[in-house]
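The other protein chains are all here in position, but one chain of the complex has been omitted.
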């Protein structure tokens, strides 16, 4: 185990997989010479050369489409899209290209990874602060992961690179500096599709994604002061969902809060609520509460941005409501 | 009232609004000389000239972005996007542009309409048969309507053109030839945000969108044979939802099926299920059932395509399940 | 300039004959109500696809559009599998799942028809990038239309290909129309290859109805790509004599213009070039052989069964309710 930042854990995962497999290559805006605006790819161009670590023009739509066919013809591209706000630009490549070939041309492998980061809290304004999770999670045939800890960041990225089909990895700008212990084992991976219980509890289950897991953990502490025992589950993989983990937790607590930093209407939290409706309705004592960004743009100024982002207080309030 | 096809009703709405307001103009691929691949704009170039009815290059991303600023500077653009499968190409203009200005630059008006058509059943294959409703419905500040009848097609399109903010209109390739009576009144509009009760019933509420309303109607007939009284509600407006109508129906039937032709995971049906969770959980006798396309590409060959599309039998089966 | 052998000309002529017969058969089936969905025939454009693909090795790759029949056959796909796929049959080369616009076969180097206009362009660049990363000598060839040339991904892809000197050949099949829209209503410039300079790549205009001319331009471009000298844009001027698709209601193409182009039928041009080389009886025999082959393929395709639905369980399954 080594203590490191989330960004470093990602960097290590990339480095290890590039050593292991010469067909892995990286491309994206400002990732090579500069090492990425969040410094995730720092040093990799020097180590692996400018062919396998490429700076690109600002052409997201094409880069994503290139990843699809490059992956179908013997390489394992890892594409960095600087902000999740640019997901609309890569969506044709995902929805109309990547999503269809495994079915249409059975036997096709498409091992590419699209890494991006979203979310607010950095004063980046309405076009650089969104979490558009539901747009990518809506696409069949594409896995979506969202690690919160440095260890999960490393393990899920390595698993994603080794996967035979497309994986979208949603990072968060406020997580890159989180530090924690990370396994050194070259074959350490985290299985895609498995949730992680962060806090065990009896009264209410809080299912959260990405940075909202940290807020949910804080919410659990707030609730504990009131004698409420909250279970916090980090979904880690947004698609496919770890249904057994969700069902088991609700069977225990009978109440649920779902937390996602994206917009509410047709957002990822809606799917969580609907999934629970499908699979655990009869276990519920109260309606599932959704905690999300309100349906509006993320404002720029600090007090405004702070007011709209979901946080521990809002999550705790929602949990209390389910129990009231 | 005049009997006409759905496509003709849309045509009439466009013609009437263009006469009424010289700032209304139409643009899109093949809409002018040819009159549109679904013939919705037939004859309008001859009537209004090639400046106000424009054929465009194949440049969806730019056309949508142009609609946004054209609308902010004194015109009312109506843009046709030939297939809903191309919604990913216009999503940056909707999510990163249209969605933010009303909040950021308060007082701004953005009266544009984006018409498109989606859905399967015509053997058009994986890239021309999708209903990507949830992608557009996820965007704050944008209204989404999906008329089923010719009268609603006319009334909602006229309301959309007169609206001061963006409206996306989702049509369906299999609806264009539906015929029914349509009001002649030049000021006939259908209010955005209001659902329509298609069949009244007592036992189960079926909330459906677009062509699925017709299948739900047939499902209600199938159910009636078994003595089950189903209420069918055509949501008509996907965003903002008619919450009072949804709540009132569930308060009566205590069971619900939601039907949408898009994919299931993070699809529009998930929002309907989650909305009911939020607002009517305590009224429910059974979990809301989702009927959607399975999470896979729409296949080309007729027996395969038929197998995946939601239909009356599947809807009736889901309704029976809620009552079992 | 490469000098074509008689054999090469004969092979291309045969392929063009087959494609034409396929297109005509599809027209007949459509009129008889036996097809489903619009089908995009390439009558009159066969020389582009057949001539350009003839410059490729079997290990090379192509990407194409909604109008890919000549490219599929040129790249070596079996006509039975293609025809059966167009008819949605279980025997189709994609089991009827893909349909005429999305045929793909990785083994044969066909990385797809593509019904998103423009999408064949980055698809080809991605394959070329893969070849460059793996340091193979594979070349990827992209077919796209004059309509597709106006899409944003066309620009992005060509810029990247020029910048990275990717081994790709961009074949712009300029048939004068987008869907129903004339080129003059899609772009202020008629010769789109003049844009190649903006991407530091050569842009060549070629007679798209002369299979030999297309072949020769493609041979040069493929050689350039294979050597590592980067991409080329070939603008092949041709014409769509049968309209956009079988569901096209027509009325926007000028009758005189159609007649003028029909006189420049690529099959006729190829025939005229072969006549002094192999004589009329050999050409007649080729035509007869092709007709016989097509008749038997047609019979078999029509008799083939439709597929049965099987639930798709991809690697990211979430199919629970059908």
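When the chains are written out, they are named A, B and C in that same order, and each has its own residue count from 1.
As a convention for this text, contacts are C-beta pairs under 8 Å (C-beta built on N, C-alpha and C of every residue); 3 or more make two chains touch, one makes a residue touch a chain.
All values reported here derive from a predicted model rather than from experimental measurement.
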Need the list of shown chains touched by the one chain that isn't shown. A, B, C
In the whole complex, of C:38, C:152 or C:243, the residue touching the missing chain would be C:152
Write down which of A:14, A:126, A:195 or A:274 is the residue touching the left-out chain. A:126
Touching the absent chain when the full complex is considered, from C:143, C:170 or C:199: C:199
Sole contact to the chain not displayed, among A:37, A:180, A:222 or A:323: A:37
If I consider the whole complex, including the chain that's not displayed, which of A:115, A:172 or A:264 touches that chain? A:264
Considering the whole complex rather than only what is displayed, give the residues of subunit C touching the chain that is not shown. 150-156, 159, 162-163, 185-189, 192, 194-195, 197-201
Could you pull out which residues of subunit A are in touch with the chain that's been left out? 29-30, 33-34, 37, 55, 57-59, 61-62, 85-86, 122-128, 264-265, 290-292, 294-297, 299-304, 307-308, 314, 318
By the contact definition given up top, give the residues of subunit B that touch the hidden chain. 23, 25, 51-52, 54, 56-57, 59, 61-63, 65-75, 77, 92-93, 96-97, 100-108, 140-143, 163-165, 239-241, 278
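By definition in this document, only the chains that are shown with their structure count from here on.
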Excluding subunit A, groups that stay connected where the other chains sit: one piece
Of all chains, the one whose CA centroid lies most distant from that of subunit B is C
Between subunit B and subunit C, what is the gap in Å from one C-alpha centre to the other? 36
What is the distance, in whole Å, between the centres of subunit A and subunit B, each centre taken as the mean of its C-alpha atoms? 30
Shared-interface residues of subunit A (touching two or more other chains) are 61, 92, 96, 100, 103-104, 140-141, 239, 278
Which subunit C residues sit where two or more other chains touch them? 95, 97-98, 102, 114, 116, 152, 312, 314, 317-320
